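After this line comes chain A, so read on.
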Amino acid sequence: MVSGLFPLRVRGAETSRNGVHLVGPVDLDLDGQGLCVLLGPNGSGKTTLLRLLHGIARLRRGEIRWACDAKVARNAQAFVFQRPVMMRRSVLDNIAYPLVVRGTARRAARAEAVGWAERMGLGDLLACQAGVLSGGEQQKLALARALITRPEIVFLDEPTASLDGRATREIEAILHDVQAAGTHLILSTHDLGQARRLAAHVVFMLHGRVHEAGPADRFFGAPATAEAQAFLQGDIVE
Partner candidate 1 sequence: MTDLWQGLVQAFWLVVTFDPELAEIALRSLRVTFTALAIACLIAFPLAAILAVRRFRFRRVVIAILNALMGLPPVVVGLVVYVLVSRSGPLGALGLLFTPKAMIIAQVIIIVPLIASIAHQSLRDIWAEYHDLLISMNVTQTQKVRTLMWDARRALLTAALAGFGRGIGEVGAIMIVGGNIDQVTRVLTTAIALETGKGDFALALALGFVLIGLAVSVNLMIHGLGQTEREGRW
Partner candidate 2 sequence: MIRVFGMVVALVWAGVAQAEIVRLAVTTSFQNSGLADVLVPQAEADLGMDVQLLVVGTGQALRLGRSGDVDAILVHARAAEQAFVAEGHGTHRREIMYNDFVLVGPADDPAGARAARTAVAALRLIAQAGADFVSRGDDSGTHMREQSLWDMAGGVPEGRWYKSVGAGMGAALNTASGLGGYILSDRASWLNFRNKGGLALLFAGDPMLFNQYAFLPVNAARHPHVNAGAVARLEAWLTSDAARVLIDGYRVGGAQVFTFNAGSGG
């Protein structure tokens, strides 16, 4: 599907917080073909880069240029956080919220939300307080909430990091379907297995910088750098 947002150009992007340098400088080109995975050990800056791309972290230097207007781009994106943010309301109202915020009437928004909830397997839990759901269910809710506005891109920050095997499998299956339906996904993970299962494109990060980037099969089959090789072998890379 041709998207108005891609190609994405990142040049010299850098950010820091309280004087501590977090990420950058980063140069990146994404064309939106296939699921893109930001891979790397903990502390490599994956989360920060993701937040920079979405615009919820402040860029100190450099630029991030989408193919279309920045505001349009922002409205066509959604973000799923590592630890799901559950609003203190019912599952149904949580999912419907983004539509209500955009001006949809509450009843119509709720009707739409019912469909998404069922697609995620949350159909029986609509009236429950979101806070009582299990970790996996909450992450599915977050996904439904992200998708309800039909964004062109969904950023996911280590979405299955705190989930058990079964929940992880369910989420990955959903992601697979979502990607197939045409939504672009950019996902960060430190889980090698997950990267292998999902990625079409890999961005390998280390110390806040992009160490290597390229198509998944090339990265996994013949990594260019020693650190990537070490990481793929399961060594601790510093």
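On the choice of candidates, all candidates are chains of the complex that A comes from, given by their letters.
Criterion: a residue touches a chain if its C-beta (ideal position, glycine included) is under 8 Å from a C-beta of that chain, and two chains touch if they have at least 3 such contacts; residues count from 1.
These numbers come from a predicted model, not from an experiment.
Engineer: Chain A in this complex: which of 1 or 2 touches it?
Structural biologist: 1
Engineer: Please output the residues of chain A touching candidate 1 within their complex, sorted ascending.
Structural biologist: 54, 56, 74-75, 78-79, 81, 85, 87-89, 97-98, 101, 128-129, 132
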